[in-house]
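Of the protein chains in this complex, all but one are displayed in their positions.
Chain naming follows the written order as A, B and C, and within any one chain the residues start at number 1.
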Amino acid sequence: MKNKHKVLLAAVAAIALLNSALAWSQQTALVGATIIDGNGGEPIKDGVIVIEGKKIVSVGPSSKVSVPADAKKIDVKGEYIIPGMMDANVHLVPWPSWGWIEFLARYENNFDGIIEEGAQIALKNGLTTVFDSMGPLKPLMEVRDKINSGEVEGSRMFVAGDIVGFRAVFTTPEAMKSATKAFQERMNNAFESMGGPDLAWLTPEQLSVRMTKYVEQGVDFVKYGATGDGAPVNSSTGEADVLRFTPEQQKAIVDAVHAKGLIVQTHQTSAPALKVVVEAGNDMAQHCAITGPSRITDDTIKLMLKRHFYCGTQWEVLTPAQEEMVKEGKFPGNDDDNGKPGMNYNIENAVRLIKAGVPELVSTDAGTIDPDVKKEYESRGRPVRASIGEAEVQDMIAMRQRGMTNMMILQASTKNIAAAYHKLNMIGTLEPGKMADLVVLTADPLVNIENVRKIAMVMKEGQIVDRDALPRHPILTSPEAMNPGAFRMK
Amino acid sequence: MKNKHKVLLAAVAAIALLNSALAWSQQTALVGATIIDGNGGEPIKDGVIVIEGKKIVSVGPSSKVSVPADAKKIDVKGEYIIPGMMDANVHLVPWPSWGWIEFLARYENNFDGIIEEGAQIALKNGLTTVFDSMGPLKPLMEVRDKINSGEVEGSRMFVAGDIVGFRAVFTTPEAMKSATKAFQERMNNAFESMGGPDLAWLTPEQLSVRMTKYVEQGVDFVKYGATGDGAPVNSSTGEADVLRFTPEQQKAIVDAVHAKGLIVQTHQTSAPALKVVVEAGNDMAQHCAITGPSRITDDTIKLMLKRHFYCGTQWEVLTPAQEEMVKEGKFPGNDDDNGKPGMNYNIENAVRLIKAGVPELVSTDAGTIDPDVKKEYESRGRPVRASIGEAEVQDMIAMRQRGMTNMMILQASTKNIAAAYHKLNMIGTLEPGKMADLVVLTADPLVNIENVRKIAMVMKEGQIVDRDALPRHPILTSPEAMNPGAFRMK
Amino acid sequence: MKNKHKVLLAAVAAIALLNSALAWSQQTALVGATIIDGNGGEPIKDGVIVIEGKKIVSVGPSSKVSVPADAKKIDVKGEYIIPGMMDANVHLVPWPSWGWIEFLARYENNFDGIIEEGAQIALKNGLTTVFDSMGPLKPLMEVRDKINSGEVEGSRMFVAGDIVGFRAVFTTPEAMKSATKAFQERMNNAFESMGGPDLAWLTPEQLSVRMTKYVEQGVDFVKYGATGDGAPVNSSTGEADVLRFTPEQQKAIVDAVHAKGLIVQTHQTSAPALKVVVEAGNDMAQHCAITGPSRITDDTIKLMLKRHFYCGTQWEVLTPAQEEMVKEGKFPGNDDDNGKPGMNYNIENAVRLIKAGVPELVSTDAGTIDPDVKKEYESRGRPVRASIGEAEVQDMIAMRQRGMTNMMILQASTKNIAAAYHKLNMIGTLEPGKMADLVVLTADPLVNIENVRKIAMVMKEGQIVDRDALPRHPILTSPEAMNPGAFRMK
Partner (left out) sequence: MKNKHKVLLAAVAAIALLNSALAWSQQTALVGATIIDGNGGEPIKDGVIVIEGKKIVSVGPSSKVSVPADAKKIDVKGEYIIPGMMDANVHLVPWPSWGWIEFLARYENNFDGIIEEGAQIALKNGLTTVFDSMGPLKPLMEVRDKINSGEVEGSRMFVAGDIVGFRAVFTTPEAMKSATKAFQERMNNAFESMGGPDLAWLTPEQLSVRMTKYVEQGVDFVKYGATGDGAPVNSSTGEADVLRFTPEQQKAIVDAVHAKGLIVQTHQTSAPALKVVVEAGNDMAQHCAITGPSRITDDTIKLMLKRHFYCGTQWEVLTPAQEEMVKEGKFPGNDDDNGKPGMNYNIENAVRLIKAGVPELVSTDAGTIDPDVKKEYESRGRPVRASIGEAEVQDMIAMRQRGMTNMMILQASTKNIAAAYHKLNMIGTLEPGKMADLVVLTADPLVNIENVRKIAMVMKEGQIVDRDALPRHPILTSPEAMNPGAFRMK
């Protein structure tokens, strides 16, 4: 095994050379691996994938697919090839629960650097595409475009800007008292990109005009806040149990975005709100299952299926005791059936959505984590959130715990995400004509989905990724950042 | 004039005696006044109203209505008779902007006394009926029933309990830190009466069951919170611009209340929310015109007219400069037309509603004012809110400033309120068969609506009110309360 | 035993009759008990106490003291007689940690009633004298004077008013936002009585004038705040580790009070401050041992002894584990000797003070507890504070745990308190010429100090207390207050 890896690494080094030196006409063939193409069928044993330029030319068993004589052959015998993985919901500028002000102030001049770092860590870990659903639009688009043009390496990015309707950054009285107004305004504007909380006051007609302008800034998809952010600010009405937009306003948003050819999705935190979201014509929703003390109704699930609605997850890994309960058909969180606040139906909802067949998407809120924020989690006795690259595996484990098979999970991180975002013609499966985005694993993910961590090679658009070199310019993950005592305060 | 009054007072004293001594079969006749019966037609000069027991027997000019020989005659020549006035929205347990904790703690054992005091001050000022749309249900119903049974004097009360969906009392972090949890829970429960914020999480079916139970507690009508309370708790989503219940949930509430034969109304603070409210089938809404930075749409107004929808006002008296602007067709508050938060369309909305013909109701939020709270208003340089009895006149002035005629205003405080609350068969106009609720004024309210302050006599259910004796047991208006330095700290 | 009690009760009933009927010239003799006279010597077996009017005429063994023939004899054979107990530090208007606003608002008009209730509960439990070191001066003096004149029953009261220099009531931003300014000002004034925080700005000369005026209001002793209240308001400087008055200012206060013939004591919370306090010439200090992360120095203790300085306790009952540690000579709280904040030397200090011979006084902060506040303690998982009458026993247990003998503890609650307050000529021991304040116990307090709970009879100024009748007009301890759900909200 070890020797094998050495050989592979040597190959990688060689191909890296080729990557830059050879003309695109040269073909490459991955030979001998088990191919799980993302379509859900039986894996192809002893498979061959032939790649030319950025795209896949042919896929199949070696018995059927011939390797061109002049193709560069890469021996991946004993390995497993899956489509490039994706995350349907990341925040490349990380969204810390605590320490916002210091994070923003420290990196205000370097958001592009942080985004690039995140996109490279993602790629290193086999995520060839990520969908950023909330962040500062301008630097997100800049890095996206640089990656697309090949100027910069990184996971392929699709970006949304603000969660439309949200005040992005400064929301608590404490934070508002602790920062200058000039800074608050600059940060709020950077994250809201014209999509902030004033939209909730507009008529459908006004919203339609505004959303068209919003889209024309260059976003790839739109996400809006159907309710508040789930963190009740007081006991009267938090933000969790209220609609930020009326159904009519939501319809106006959805139609305006669809008219521009983009998909639209939502943030919401209650079952009544989720129903409104589905009815309004949205394509997908993030964290569908998280509806607090209100259970998703059967009607809503039926409508989801009818509308081919997709759901992001953001599921937490269960404790062994919780996992045991779920196996026995019981659901932690909802012993009491009176709809009393404080309980939640999150786990039951997830199990029901899976059983009903609503397609779930790996969807994590992940980004890179600021070391000070990481320590804050620890000091509060909260589980340290996984960074991008590992967060997706955690989400997959949570999927398995709620009843999804390894094949379902694999599709939840590949084909289904592409389908939800209307990108299936380009990515999501290993098929001729699609982008050559793929991951070579040293162990079978259908045996244990956590084997997606055992990466031998990542290829994006036909190029082998030099994983050891990523991220190129570490900021949040630099040795200095990880040990601020030594670095800071020169 | 003065002699006249003395005579009248003597008469009142005499009749007070009769009130208690005589059997109900005795008839009383008010003779010689100008009668404005509330129907909007030409006033009846030299009119006669004959009353037997609690009700009006006949109304008309002396030329047509004969006074029975054995009737007790009261000479009201030169006076003006109008129907008993009403307020479509009071809080007899006053709802202070500041000082909640101390107010509640001080009077927790005496809510019934305060309610009684308020109902008596109202009656003294010519309000024969008030609609309490938010307060502790239990003592409200107790006082209501005592007044109805004649055990206690006071304005006729109809009560709603909580604004359904509202956390009634303890909502700010400061207040929650400054009171014991036992007290908070007791107060929240007293004001919410099973109608608190957890309702927002329920399905339509669950809401239907809950609202039926809510009504069965003995309320006279229902009010729910379609949005938050207009006081944004932070800049992200306040509570003003969000829906507390989805349209479907609202429909469920409306239908459940209607099924029990009661009317239902709302609190809301944005134009999109007002539209939802009208569409959901509500009978009326409080402070329709107050929609912040969103203008009420023409469609909404059309639907209001079609549905015979009524609006409470809560309008502020304009400054002379503002009044001048309105006369010139300009609207303070909305110079800027971008829907930018911070502005408001409240005055323009009011003018448009009036012009369109949506019936407006005198509706004030009034109650009695705690002296410490009064001082707090003064210390903050805020206009001291008028107490019940005067607050209604302030509202009438605000109506006149926005374009209503004196006759419209008079109906807004009598017939229209009765109609909105489905009580027109009993009260609201001076007509045979209706309750003998009326006010005798010494000056013509159609010349100047503020003449409603010039009260010579108030009659409720055929009984002359001993105005000088009210309130019987002053609490908030007692000399001691008004001068706490002398009284408190024995 | 039971029969014995019945007999005693019958005797009590009989004497109660006598109490009111007989002339003062009549003598009473308590015959046959073991007398512990408070002077620390061997108890007198088979003792006799003869009382005439309010005072003791003679005390001694029956062999030496003859009972006058016409004296009313009370047989207390087998019982134990101790001097009336005292508490050197109570707050008859209780000082809640939480719920101040509601407590004050609820009882603002009834402080005298609450003080009376507290003084009666104290008396019922054998406390014939209490020293109130912080509370609203006016009602405290009123009740004090009524008790002294015999108009009202209750423990003899000596009162101080404010802890001079303290803002008495409204100190936290939350509370200040949650109450009206009128109320805050009224309450602050009531509790500060001209002795509030502005005194810290005065020159020694100005302070001298002000303190003279303060004393002339009619206080019995003075307490001032040498430091803040021990509750750090922030991490920068709390109030615990700072001097509220400079040494020179403290000297001015002490001298001004002494010039008026009163004793003066302090509140302080650090060892450096305690040193300043002793040096300034104070007579005593409350909670000397509580000095947080600073250890009392030997020099300070020496000076205390030299100056005949007294210490109040406010000691907490130790857990069994802590008690075990102390027995082994270890001190919970100060394992680390670096003076690092967060630790405290409270227990070690107490043990050292006792060993050195600094006289300690039972001193509790006790009052009656508002039921809502009691629940708040429970809901926060904090030990419910004992009410007056029991709090003193808790303090005695804490004394025993830190090394005091039962005799020392008995004197700490009788003779030493009288001495500290310069009242030894009147109370504190059982001697001819002193007030006949005494408690008859059914078990020996020198065997177990907790036997002070086993009270057979309390006598104050020669009158037997009708303990069952106290408190006469319960407020905080009324059934209604204890069960507010049933009582409040009529």
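Methods note: contacts are C-beta pairs under 8 Å (C-beta built on N, C-alpha and C of every residue); 3 or more make two chains touch, one makes a residue touch a chain.
Note that this is a predicted model, so its numbers are computed, not measured.
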item: Chains in view that touch the one left out, judged over the entire complex; value: A, C
item: Of C:40, C:60, C:218 or C:247, the residue in touch with the unshown chain; value: C:247
item: Option from A:53, A:68, A:99 or A:333 whose C-beta touches the chain left out; value: A:99
item: Hidden-chain contact residue, picked from the options C:131, C:170, C:331 or C:421; value: C:170
item: Which of A:71, A:86, A:147 or A:179 contacts the chain that the document leaves out; value: A:179
item: Touch list for chain C against the chain that is not drawn; value: 165-167, 170-173, 176, 197-198, 200-203, 206, 227-229, 233-237, 239, 241-249, 270-273, 275-276, 292-295, 297, 339-341
item: Positions on chain A where the hidden chain makes contact; value: 98-106, 108-112, 136, 138-139, 142, 172-175, 177-183, 186, 190, 371-373, 375-376, 379, 484-485, 487-490
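Keep this in mind: only the chains that are shown with their structure count from here on.
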item: Between chain A and chain B, centroid-to-centroid distance (C-alpha), Å; value: 54
item: Rounded Å distance between chain A and chain C, as computed from the means of their C-alpha atoms; value: 66
item: Touching two or more other chains - residues of chain B; value: 172-173
